[in-house]
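The chains shown are only part of the set, and none of them has been moved.
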Amino acid sequence: MTVNNTRPITPELVAEHGLNEEEYARIVELTDREPTFTELGIWSAMWNEHCSYKSSKRWLKTLPTEGPRVVHGPGENAGVVSIGDGDVVVFKMESHNHPSYIEPYQGAATGVGGILRDVFTMGARPIATMNALRFGEPDHPKTRHLVSGVVAGVGGYGNSFGVPCVGGEVNFHPRYNGNILVNAFAAGIAKEDGIYISKAEGVGLPVVYLGAKTGRDGVGGATMASAEFDDSIDDKRPTVQVGDPFTEKCLLEACLELMETGAVIAIQDMGAAGLTCSAVEMGAKGDLGIKLNLDDVPVRETAMTAYEMMLSESQERMLMVLRPQKEDEANAIFVKWGLDFAIVGETTNTLRFEVFHQGEKVADLPIKELGDEAPEYDRPWVEPGKHSPMERHLFAPPDDYNAALIKLIGSPDLASRRWVWEQYDTMIQGNTLLRPGGDAGVVRVDGHPCKALAFSSDVTPRYVEADPYEGGKQAVAECYRNLIATGAEPLATTDNLNFGNPEKPEIMGQFVAAIRGIGEACEALKMPIVSGNVSLYNETSNANGGGEAILPTPTIAAVGLIEDHACMARIGTADEGDALFLVGTEAEHLAQTLYQREILGEETGPAPEVDLKMERARGDFVLAAIRSGYASACHDISDGGLAIALAEMCLASDCGADCEIDITYPHAALFGEDQARYIVAVDHEWANMFAANSEGSGVSFARIGTVTAAGAGARLKINDLVDVAVADLREAHEAWFPDFMGQTALAEAAE
Amino acid sequence: MKTTIIQFPGSNRDRDMIAAISLISGQSPALAWHTNTALPDSDLIIIPGGFSHGDYLRSGAIAARAPVMDAVRNAADKGVRILGVCNGFQTLTEAGLLPGALMRNAGLTFVCKNVMLEVANNTNPFTARYAQGEVIRCPVAHHDGNYFADPATLQQIEDNGQVAFRYAESTNPNGSQNNIAGIFNAAGNVLGMMPHPENLVEPAHGGTDGRRLFEGALNMIETQFALGAA
Amino acid sequence: MPTYNATVTVRLKNGVLDPQGKAIEGALGSLGFDGVEQVRQGKTFDVVLDATTEDAAKESLNAMCEKLLANTVIEDYAVEVAG
């Protein structure tokens, strides 16, 4: 059955493995001979874009990754940031775009499973997840099916595993018609001295396999070609990965118990190209060789070849180096949790990656080169062009402000996501202080009297498309604002950079400019990047054979620290009589706004610009105001502008608002999407004090109105422009998603 | 009063329950693994929420057949108070300790939200701290909470006053018959409910109405409560 | 000991409501399939087991259904052994 390994290496086969000629030449040089079939698979797995970041590395290096609180930056399974008292928060975001398009439920589910594994592999117990989702236009025939499958999959995995979902995003745009985005975020908490990494230490130590059995899940198309050398082709067809949250939950508990015993020297989860990447990483990082015997790998299918075992992406698997003295304790734990485990190899001092199967050595490669010498490209790129400014007078006002407001609040990108997040367990673990539906999600630090963590995920792809640099800055800035709006100090950031084909200079140009913007913003807002993920080649092949790229979508997720959740802020706690303040100035920017898209039916012009100094100044001010107890409610102003933000606050707080705003250009002021702005509701007794403070701190602000009575009669009034029943806003806001999904959702869920 | 919490592989609201019991009773509960054949002597045994054994096959089905359930059954026969929440409720029905079954939610999706609960029978230690007919807000989080029993059984449950809680103010999240959210066994010492009182026991939860259920279950009330007089 | 391939089918009892079946009925309708009068969803278990005889296999499969595979409060079952 190892016949596969003697398969001749043809140029076609090399190409099938996504390797170009220079890459293959380099491989032959490093291997010091022609690689075997299995070795070719191993090289291709280590050198593909996903594992090697060969197109993006050069630019990722430019991101700020350090800060006083950063314990582990990029390079480990997840970023690690100190939150004081010896505690750390461990978090990362990762994409599962393509699998979710092929099989939405399992694709999304295994995406969530993968990111949770990244977090608990480091010794952290997961405490929160988020999911950033992008789908094609609502009317596209595939969209409903994908939405219901993805949402059910995210929930199906996270709910069973037992971690609350506290936030995310859902956007719709034709540019995702053939290539949806599923970006999953997870965060966990650990003790700083209880963090585990993949770097192996010590020679002659057992390499232990733990978790689910290995099948042919996700083994690349190349195996199909290799199947011609096999009799039973049908059984060897590569299969879609299926998630098993139950096994993952057992794996979590087993790993944490194992770490408690002190048995773990190094640990690495098996993600993409599972056994290959995890084993090589452990060895390369530890300057050790690794010897694997595939005959000892627990398999769930017969006649698996070495190639298949090395490239299998079966889920819920871990690789560890354990202290031999602790073997009995370890065994007891694995048995207790009913997990398959086996000693599949050992560490060596040879710096070679040696793989044996059925008595034959099927691979013998230099481990450092596998790990570290992947090609790194400086792909050609062109600086994206700038749109010339579009003055506000170029945009028609609405015929009817009330109608416009109701249309916007009920539009696909602004309608309530309740239909989505009510399918996620948002309360499990009993620490959720702020569920989805506001700005950031907030979770208490378990066991700590007053600390809490805030989480938000943001990017506005239409801005990034219009101006990758400003759009990159804006993604970070909006994330920052969402954290600030709950009273959290932004700590650190993770990113999930979703772009098209990097071999196209204009796409690479988007990537480069977006990273420049993200880097500057993270620097200025003191939220270093501690982990991340890059997803390239997100394109839909269009009629004329070419590929149309998705909107450039660098999703930014960040974590903030609330020192005392007794004085945090929410969007939904405004009280009758509160004074409403706008922190910021009158909006002027209407290009690329939802007003332009939904009301005027255009998507043109430049993105709003982000003044990072101003973001910081206003953010600091709002944070201070919240922490000193001024804000009875707070909400940042983003999509849809001031009017939408006011409407969202009225809906969340179930109140009305009476606003007299001093404005010069109504529809720009109400719907413009200028950045660095917040709405703060302040108890009227404190209103003057708050105003005085704003004066003092030099941030621009305006007192714009008063919160009015809750209940049936509640109305949102803005000057002589807007006067709508909050009930009508709610109707439009809540109706869209359920109406859109309707029967389909039921049918899909039945599967 | 001594509390024991049963843990199955896949239980995931066990930690919430441990926290709630510790907070309310000031004592940390004993824990019993699903393979145990004996239980520490307890006044209250709790089967917590989660996805025991992944809820594969049917929710609670595999858990209901675990060795520890014989011990639970014996305790129930002796009159020890048993509380099953969510997956615990499903497990108790699968084990035959409570009548009926919990089917897939009528909407077919997992649902996590706050619902309104009416106390349908407060003549029982579990519910004694609530007023008859009192309506409280309480979270639910489940995929299979749609209570079903055949007409005869349903009639019996109603006649015996075995309905402990009903979804109120048209917040029935799962299509349960008669808006049933929680039921007692005929003897009144076993309570199963889908909602999560353990996630409603401190101000940070947005309310503390769940406390009274545990306070009722945990205090030493020797008098046998007459059922049926609901 | 010979090996048998068996299929166990578990169906909801008549009168037990079937939310999934109902939803699928509706969905099929909205997908334009007319003439669908009823859909009831059930489960199958394809079991490979060793047993001394086919009858022994049947017997233990019935026991499996009673003990685990079916919830006899709401479900009926049928066992088929291919041999």
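The first chain written gets the first letter, and so on, giving A, B and C; residue counts start at 1 in each chain.
The rule is simple: contacts are C-beta pairs under 8 Å (C-beta built on N, C-alpha and C of every residue); 3 or more make two chains touch, one makes a residue touch a chain.
Note that the coordinates shown come from a computational prediction; the quantities given were computed from them, not determined experimentally.
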item: Whole-file subunit formula (labels as shown); value: A x1, B x1, C x2
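Keep in mind that, in the parts below, only the chains that are shown with their structure count from here on.
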item: Whole-Å separation of chain centres (CA-atom averages), subunit A against subunit B; value: 36
item: Centre distance in Å when subunit B and subunit C are each reduced to the mean of their C-alpha atoms; value: 29
item: Cα-centroid distance, subunit A relative to subunit C, in whole angstrom; value: 40
item: Overlap residues in subunit C, where contacts from two or more other chains coincide; value: 20, 23
item: Touching two or more other chains - residue numbers and ranges from subunit B; value: 108
item: Residue ranges of subunit C in contact with subunit B within the complex; value: 15-17, 19-20, 23, 67-69, 71, 73-74
item: Of all residues in subunit A, those that touch subunit B in their complex; value: 152, 155-156, 159-162, 244-247, 249-250, 336-338, 421-431, 433, 444, 565, 745-746, 749-750
item: Subunit B - residues contacting subunit C, complex; value: 57-58, 61-62, 65, 93-94, 100-101, 103-106, 108, 146, 148, 150, 175
